[in-house]
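Note that one protein chain is taken out, while the other chains of the complex remain in position.
== subunit A ==
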């Protein structure tokens, strides 16, 4: 939210505690055209517009003297009443990707039965919303650990699988050793999943972090969860990662991986050569299209109704 002008509240108070003088913060000439009673704040990037409505006006200068002749008691300025006009703002819908059935010849009844099981598990155990690029902490039951439980913190680099077999891979670097653990979302051995930092990245698959400098994959095991408001949109971290020198495990510069989150420091010649493997006809291939919008709508309705019960 961008505010035109300097801070509005609390206004700077000058003078002794007895006298009450208010000095309006220096606003640019354009805003002075607005009335004193309502100031419009513009949202820099979004749709919603909030209004601050002051319950009363305040004078510019001079000390206030009561009708009695004595100096008036300090009246604090009235608190602003925020009226959010967009009460019907669209709630952010998040349908976990493993609910969307893959394209195939399987009977839809199988997906329905599997979804019932998934919903049942979600009722008992909370699986939070997270994306590839968010940092999670997972506690699993481990029969061979001393406390019988095992906690691992890492960045989610991949979400795979559909239905009950959905998995996610967490990566971290512990004592200079890169560690990746693949967890099953619906496994009964998982005791808690906590999202420490909810954010998205430029790609859906962060496997290239294996060939990136280790600083990009290290996260503190005792990291504190980053607080965020429910109404905010998921932040997209536009970080461009620096890589270790080649050879890499995969040729990430090739267009088939379509990676936007790497700062390629390769010579121009190599980047042009990599474009030789591009397949520009793929985006026009109609048989590859799989429009999931209607399926998602139906499934979202079903899942949200079942979870609210």
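Operating definition for what follows: contacts are C-beta pairs under 8 Å (C-beta built on N, C-alpha and C of every residue); 3 or more make two chains touch, one makes a residue touch a chain; residues count from 1.
The working rule: contacts and distances are computed from a predicted model.
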item	value
Hidden subunit of the complex - UniProt protein name among "Aldehyde dehydrogenase", "Large ribosomal subunit protein uL3m", "G protein subunit beta 5" or "Actin-related protein 2/3 complex subunit 4"	"Large ribosomal subunit protein uL3m"
Identified contact with the non-displayed chain, of A:165, A:178 or A:214	A:165
Residue of A:92, A:110, A:238 or A:256 in touch with the missing chain, whole complex considered	A:110
Chain not shown: contacting residue from A:142, A:180 or A:211	A:142
Touching the absent chain when the full complex is considered, from A:120, A:240, A:275 or A:304	A:120
Hidden partner chain, residues of subunit A it touches	104-107, 109-110, 113-114, 117, 120-121, 124-125, 141-143, 148-149, 163-165, 184, 186-191
